[in-house]
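Left out: one protein chain. Kept in place: all the others.
Moving on, here comes subunit A:
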Amino acid sequence: MEEQDSETQSSGSGGEEETLKLEPEGLRHDVEDQHVLQFLDSLDGYITLMDSLSLTLRQGWLELASARHSMGASRVNSALLNLKFHSASTSLQVTRNDVDSEANEANFTLCKWASSNSGHSSAGEKFREDKLQTKHDSPDLRHRSKSQFSDETSVQSGASLVADDHVQRERSKSLSVFGTLVSPKLRAAQLSFETALEMLVEIANTRSTMLSAFNRVKKGLEDIKS
């Protein structure tokens, strides 16, 4: 009886060890499934975004062709491009996305219509900061007095107007390469290409996620083979 009990105990303890061994295995499979899902999601996102980009670019090209038709081919061509020293009004912020120790993902953020003058604080970025500040303050606004509320909203709306003016000035500066008076189609083309730029940044981020997930899945497959 005691021997049976001891055997039962030993088999019980062996079963616990097997359970403990299985748990990390099960966790590993869950993590691998998660990587595969992330890879497939980002792949789907990448292909969908490329389709949307194609549509947006097609619209932009059509608008550009319409502008060329109305303004004349000599007024809308690459020979007029500004080759004097100037920095880009629209740039990117690149940061590293440390998801885990193995991931090496780059994260891209678009900064549209920041000042093209170096050394000045960019109103484009300022516009984003004001927007963030508005979001941060909005829950507290309810607890303040009416006069403070009206002061703050007027300051915020003033700041956003300043930012809007700056963005419009930068857009006009970009268009002025093709003359003072430009066709509305050229302005429409500018907006279409701005939208395309936003999509491209999203595509770049999706690409980064996809490649990172792909490397993790590939490593998982290699571990299984070994």
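Worth a mention:
Methods note: a contact is a pair of C-beta atoms (placed from the backbone, for glycine too) under 8 Å apart; a residue touches a chain by one contact, two chains touch by 3 or more; residues count from 1.
Note that contacts and distances are computed from a predicted model.
Per the UniProt record, the absent chain's protein name among "V-type proton ATPase subunit F", "Spermatogenesis-defective protein 39 homolog", "Glutathione S-transferase" or "NADPH oxidase 2" is "V-type proton ATPase subunit F". Hidden from this view is one chain, which touches subunit A at 39, 43, 46-47, 50-51, 53-54, 57-58, 60-61, 64-65, 76-78, 81-96, 102, 104-106, 108, 111-114, 116, 170-171, 174-175, 177, 186, 189-190, 192-194, 196-197, 200-201, 203-204, 207-208, 210-211, 214-215, 217-219, 221, 224-225.
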